[in-house]
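As you look at this complex, bear in mind that one protein chain is not there, while each of the others sits in place.
Labels run A and B following the written order; every chain starts at residue 1.
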Amino acid sequence: MPSWPEQRTLIGSHAKRIDGPAKVSGAAKYASDVQPDGWLYGMVLRSKWPKAKITNINLEKALKIPGIKAAIMDRPGERTVRYYGEELAAVAGTTKQACLDALRIIDVEAKPLPFVVREQQAKEDSSPRVWDDTPNLSKPRVNEKGEVDKAFADCTAIAEGFYTTPVQLHHPLETHGNTVSWIEGELMAWSSTQGVSSVKDGFAGNLKVPQSQVRVVSEYMGGGFGSKFGQGVEGSLAARLSKEAKAPVKIFLTRFDEALAVGNRPSSFQKIKLGATADGKLQAFELESYGTAGIGSGGVSEGGGGGAEFPAPYIYTVPNIRVRQSGVNINAGSARAFRAPGHPTASFGMESIMDELAVKLNMDPVELRIKNDPSEVRRKEYQLGAERFGWKDKYKKPGTSTGPVKTGVGCAGATWGGGGQGTQAEARINPDGTVEIRCGTQDLGTGTRTLIALIAGDLLGLKPEQIAVRIGDTQYPPSGGSGGSTTAASVSPAIYDVCTKAKAELESKTGVSSGDAEKWSAACKKLGVEPLVVSGKWQQGLSSSGAGGVQFAEVEVDTETGFTRVKKITCVQDGGLIVSKLTCESQVNGGILMGIGYALYEERIMDDLSGVVLNPNFETYKLTGLADAPEIDILLLDMPERGVIGIGEPVTIPTASAVANAVANALGVRVGSLPITPARVLTALTGKSSSSPSA
Amino acid sequence: MKSFQYATAASPVSARELRGENGRYLAGGIDLLGEMKEYIAEPNILVNIKSLPGLNKIERGAQSWSIGTNVTIAELENHAELKSIFPGLQQAAAEVGSQQIRNVATVGGNLAQHSRCWYYRHRDIQCLKKGGDTCYARHGENKYHSLFTGNTCISPVVSNLSIILAALDATVTIQRGEKEVRLTIPELYAKAWDNPTSHHSLEPEDLVMKVEIPVQQRRSAYLQVSEKSAFDWALVSCAASAKADGGKLSQARVVLGAIANVPHQAQAANELLEGKVLDDSLANQVADVILAKAQPLSQNAYKIQIARTLIRRTLAQLKA
Partner (left out) sequence: MNDPNQGDGLIVSRRSFLKSFGTTAAAAATAQVDVVAQDLQKANTEKTYGPEAVPITLNVNGKSLNLRVEPRVTLLEALRNHSNLTGAKEVCDRATCGACTVLMNGTPIYSCSKLAIESQGHEITTVEGLATNGKLSNVQQAFIDQDGLMCGYCTPGFVMSVTALLQRTPRPTADQVKHACAGNLCRCGTYPRIMQAAFKAAGLPVASNSEVLSYAKLA
């Protein structure tokens, strides 16, 4: 069974991100930057109707706009569109301006149909149906265990609550898109993607091109957070335009489009009841929820991150449960997997009710969690975190903070799968001693490149500068998509394997042992003219799945304005074998800051009357800014015996929950709806219902 | 954006000439280009007014400080003397957008900017302010909207500068045709009170020339509350100014922003403070008067609480 070397120099170090220089200098070319010869600008025409029968799309006038080289429909004939922003057609031209003019002049004949964009309305029988032959509200998926009603009757303390979370948008800074070119019948695509293989498969299948004639490159990409798999409708449109125009076509979505049609995190409306005996042991849990994943929520999906369901009672052990979850269709864009799909939503409801129960039990919230958390690692993390955070000193009974600006603290825990498998890699050792590692994986800013360089460096006895890491190309040995926090655990063992094999083969081929730098040089020289090319793949024993993590939040709430400021987040996260410490810590920062956005600012807002997305921009869909960032204190637990595990997702799961608990602790009253805006805080303080999603 | 011609004006006369029937003046361009990118504005010519002579100066005269329309918000923010004389002005300027915006946005443009209502700004909604039939916000998503309006449109004034300048009794000089017209801040926005399609009282060919703030010994302060800590529109803003004589306030002005179609103040509230020493109870009475006729909608009642708090805190800054 392979195992990581005991002596690790680069692995686990704070070595710098190897693509830093390219990114800070502007040299890094993203798919949105590449400019193949003769490239054309492309744009997508989208539906202005939330639901309509489209009877005709006339592209004639668009084709006459000077500079326009091609104009196509998304699909032929009549069709029904089901959300504001659904793709209708696309144009390609020599300038962006020509494309803008062309889009404005396309005639679309449409018969508007009744629509619904609000979950509470859509779930009623009286609501217009998104799909004619299916009720908007799915039959609930039910999960029962034990005898929940009897168990409640025996509980000493019961807490009940209603919690809601909004639809959240991924909003990676680089929008979705591809630059596509056909070269002698072969499709070449530069894609902003988390999965070059998924894009290749998508193009091949959708355009009926042999897979052997499709190449996808994603050398640098500007964020995905789960939404960038497959070629997308915009990718297919770019490819078809390119074929028609006989020139490369670049289609990257506008920020406006990103809010409409490329995925989101489903909303949730959760009615929860939780009961415990006097000793603090959870006995009974009941949850009824619904939420929307857009037009496709009606049937409860079986997982994969696109549906409105989530695990309940999340991380806690409760012997008697009844869980009923439904999805509700609305006329809005479909959900896509979004950083820990289901989990931040699950965590928010569960951790809120846990704190409410702690109050009823007159028990410390951390103590209640430790009592009911089956994970030894997390229990340890709560203890470590509480001490590091200063929980004992900071924690006060809810609402007892004095003065108009109240402080409060809260905590929450996370669980995630991750793990990895199935990656292949190739190592080329050149006679001059330099090394190329090739792997068809992706670096979303997650640090994959760096991780590869550090592992290769330690295993080959080299410095990162001597290793050229080549990723993001379907011409390289395949790897899985970068989702589910599986990249590090998939790629690391493959790099371990290929380097171990390469070193062994070098030594056997040259007869020189390649221990240190000098010896390495000597061995490589003996290769003569040809590089040594070695393949490797993922092996068991070097990675595992399962991550935990807990976070503590300290907030200040100005009860006279409703403004919430997160002062501090302490995160204790199990890191497994941490390969690249610097990039790992950055992931934690990132997950927490995204969680703060979920807690305080982010909410996709639909308009009932018109059916449009009302905030398709960064002005009113608000992302956490630098000034909003709290002090973040990270404690990473090095657990090399577990091998490489994932971290991208677990670190964003409990943040909003911890913040919400801290706010409730500060105020003595709970805001049960995210985001916790000044409006919602003030409403809660006046005793009115605070769980209406857009008030 | 729709295509357009571009020209730089050398004088207010030629600016008007170049503007013609369907042109717009281009200063900083942040607001105008934003509207044009959504096709809310489709001028056939943009007339650059940044080269108009003499309009980019901050000068102290005997009676008043003169701030040219083309002075950038950043210049205003960083002007040491203005900061010490009118701290509220600097505080308001510092909250405008981000530094990248302040570096190009102008005083005139800030005052003349158009509604930020998300229905108005939406390319596919023909709301009342754009000449349509319906104010979508009234029975729709109105958490950012006005508590006071004289007409059906509830889009609030969002210019930070308008609020503090109202509190400082500033006037705005505009070139209207052949004439120079001087407006108080209330006059500058009056048309937006009664008229749903107006953002202010400026006619399309009016050119803002300068702002003048009377020279006086006045304390001033400006505060706002937003959802984010920075680079966010105010939910409510408040500017206060007053003369202070041994702890007693006189000629006080308390103005609220983002809660009415115009900068909102109440003469009776200002008079309450005359000759008084400020305390919380008095501040609350002032708030009572200013907010007396507030008409909250389904989602913006919370603004009343924020307004009350800001009135008290902004006035408290005058004490210091």
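Here is the rule we use: contacts are C-beta pairs under 8 Å (C-beta built on N, C-alpha and C of every residue); 3 or more make two chains touch, one makes a residue touch a chain.
Being a predicted model, the structure only gives us computed values, none of them experimental.
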item	value
Chain not shown: contacting residue from A:Arg8, A:Lys29 or A:Lys360	A:Lys29
Candidate in contact with the missing chain, chosen from A:Leu137, A:Met594 or A:Leu614	A:Met594
Interface with the undisplayed chain - residues on chain A	12, 16-17, 19-30, 32-33, 35, 41, 95-97, 171-175, 220-223, 225, 252, 254-255, 377, 380, 384, 444-447, 574-575, 578, 581-583, 585-594, 617-619, 623-627, 629, 631-639, 641
Missing-chain contacts mapped onto chain B	1-14, 17-18, 26, 29-30, 33-34, 36-37, 44-46, 48, 51-54, 74, 94, 97-101, 103-104, 180, 229-231
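FYI, only the chains that are shown with their structure count from here on.
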item	value
Mean-CA-position distance for chain B and chain A (Å)	40
List of chain B residues in touch with chain A within their complex	1-3, 39, 116, 118-119, 122, 124-125, 134, 136, 139-141, 143, 225, 227-233, 235, 298-302, 305-306, 309-310
Sites on chain A touched by chain B in the complex	48, 84, 97, 100-101, 104, 560-563, 565, 600-601, 605, 607-610, 612, 614-615, 619-620, 622, 625-628, 677-679, 682-683, 686, 694-695
